[in-house]
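See structure below.
All protein chains of the complex are present and in place, except for one that has been dropped.
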Amino acid sequence: MGDTLQEEAIKNGGTLLGADELVLNMGPQHPSTHGVLRVKLKLDGERVRGTECVIGYLHRGVEKIAESRSYQQFAPYVDRMDYVAAVSNGLGYCEAVEKLLNVEAPPRARVIRTILTELQRIASHLVWLGTHAMDIGAISPIFYCFREREEILKIFEKYCGARLTTHAFRIGGLQYEAYDGFEKDVERFCLDFERRIQEYVDLLTGNSIWMGRTRNVGVLNTADCIALGASGPVLRASGLKWDLRKAQPYAAYDQYKFEIPVGTNGDTYDRYMVRIEEMRQSRLICLQAIEKIPEGAILGKVGKVLKPQPGEIYHSIEAPKGILGYYIVSDGTTQPYRVRIRPPSFVNLQAFDKMVRGHLVADVVAIIGTLDIVLGEVDR
Amino acid sequence: MADESKPPQSPESPKPETPGAAPAQPAAPKSAAPPATPPAVKPAAPAPKPPVPLQVPLDNELTKRYRERFGVAILDALEDRKQPYLVIDSASLADIARYSCDQEKYDLLEDYTAVDWPRREKRFDLVAVLYSFPHNTRLRLKIPIAANERPTSLVEIWPTANWLEREIFDMFGIEFAGHPDMKRILLPDGWQGHPLRKDYDILQQDAAWVRENLGIESGQ
Partner (left out) sequence: MNPTLHAILIFLQTWWVELVSGVVIVAVVPLVAGYLVLMERKLMADMQARLGPMRVGPHGLLQPIADAFKLLIKEDIIPADADKLIFWLAPVISMVAALTAMGAIAFGPAFQVARDINVGILFVVGVSSLGFLGIILGGWASNSHYSIIGAIRSTAQLVSYETAGGLAIVSALLLSGTLSIRGIVDAQQKSGAWFIFLAPVAFFTYLVASIAETNRAPFDLPEAESELVAGYMTEYSGFRWALYFLGEYANMIVVGSVATTLFLGGWLRPFPNVHWLNWIEYLPAFFIAIVGVYCIYRAGKQPVAIQVAFMWAVALACFAIAAVLAAPWILHVLHKFGVAAPLNLDFTVPGLNGAFWFLLKVSVYIYVFMWLRFTLPRYRFDQLMHLGWYILIPLAIVNVLAVGVALLLESALGWNRWLAMVVTTIITMAFALFLVHLHDKRTAAASSAAAVTTDSYAG
């Protein structure tokens, strides 16, 4: 009954009770807008009739900074974009510059890069899972997730001394050799992780409240995903079996066997399942990779001063959040002429309005969570 | 600071038919751009040994189809480090985009951005990175536009262009004709200037805005 009344009222351009629309200003300081996202919601009762995202609160002008830094100097800046997946950002940037220089990282470096990047993917998904569950009201999983993430960060710390903004890679390969016991640490984590991940699954997957809150919430089908540019788990949850690691392999991904998990509905629950499965697959990649890390140099033939020939390159990788692309234009100097970063969060956030219309306020936070945005990357 | 335009540098990239009108593409343009001698690092000869040409003209089936269909609107077709791109005339941007999306199945507008070349006749290059899911290939469209030109918005073709075009407007001041919501996205609405233009200094900021809205003197 309520539905028909509402439909009728909406058809006439009014609200259900004939009252004015309520404009709810969520953010930039709000517990569940994941940073400084600000969303203006136009509400009819609790139902969302329109949204407007206001972003830019964390804009630091990374692309402008790039134009006054040398190629090496700029590498740490990219870590500050998606700061929960700094290693992935670094991988994309280093590979893009390598392509621009027309050099390749040696095999050993590529394998170690792959391991670290996959660990980072797990860590990023763990942060997502914890905060997403918290948004929906399950307050416990975040602590379990951070406990596991801590193990990954410890590996990073032992590897390069930093935990969050790691600057783990160098243009042309790696600066640091894998420390003694690196493989053992990764293996210990991976072997333990299967059991841990089952804990989250037990807590959430079959829970009827969880399913009620996520099923059919924020549905985005494949056509919409592609039209809106949404990539990563959002795209895969809609049923398209597409992953840049398979489609256009980079680093050492062509050497490992892994599955691309896909969903069917493209709803929040599917995105949840896809990310959970991605963590399992990342774990498998790590286990395969530590089997045999090739011996040899870790840094390719790059000079101290990088002067790529004039020209341009676009290189993109499958970051935990989606397609992370770098478009770099060189003018032959030591500094890039233009660096454009294609941030997955920014583009995915565009789908927010379509996903959230007609849902309730509670779904808004679920959908912000399921998009897995990091504002450092949205605003750059 | 690489604030001057691209240094004249054209040993490689033998362009077969340089477009007369548009100095389209950044790496190997006509050397009309005045040198202007950059301050510190501007080697006239970039590398000691003659480099392998990384940019070669592109002449495959794809470009043939494009040329056939759009004729002179395709100003140039090149391959840079094995990545193909087409330089196209901004007047037929919408048509070419529509064709790329519908016929050539470049269904994803992966990225859309701009590059500022202040010394050129046509100041900006719009760069659209297209990806085709069916073919697993990428294609770049490069659209040289003049400073006051208003290129057609691609929102109708790829809805994802909405925010990307807003960002281009925000950063370069390029307005898109037919965009549903042409306003700043990252910077505040009242901000003066477009930061990614080359004449916008890295230390510059809208001090008046900062004073008025944040109540502080500029941090610099």
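Going in written order, the chains are labelled A and B, and every chain counts its residues from 1.
By our rule, contacts are C-beta pairs under 8 Å (C-beta built on N, C-alpha and C of every residue); 3 or more make two chains touch, one makes a residue touch a chain.
All of these numbers come straight from a predicted model, not from anything done at the bench.
Q: Could you tell me which shown chains are touched by the chain that is not displayed?
A: Those shown chains that the absent chain touches are A.
Q: Based on the whole complex, identify which of A:53, A:81, A:225 or A:273 touches the chain you can't see.
A: The single option touching the absent chain is A:273.
Q: At which residues does chain A meet the chain that is not included here?
A: 22-25, 30-32, 46, 133-140, 143-144, 147, 203-204, 207, 209-210, 212-213, 215-216, 219, 221, 261-267, 269-270, 273, 277, 360-365
The definition used in the following text is that only the chains that are shown with their structure count from here on.
Q: Just how far, in Å, is the C-alpha centre of chain B from the one of chain A?
A: Going by mean C-alpha positions, chain A sits 26 Å from chain B.
Q: Chain B touches which residues of chain A in the complex?
A: Residue positions touching the partner: 55-56, 59, 61, 63-65, 67-68, 99-100, 102, 226-229, 240, 242, 247-248, 307, 309-314, 316, 323, 325, 327, 329-338, 340, 342, 346-347, 349-350, 379-380.
Q: Okay, in this complex, where on chain B does chain A touch?
A: Interface residues on chain B, with respect to chain A: 1-3, 6-7, 9, 12, 26-28, 38, 41-43, 46-47, 51-52, 54-55, 80-81, 83, 107-111, 113, 115-116, 127, 129, 133, 136, 138, 140, 158-160, 162-164, 167, 171, 184-188, 195-196, 200, 202.
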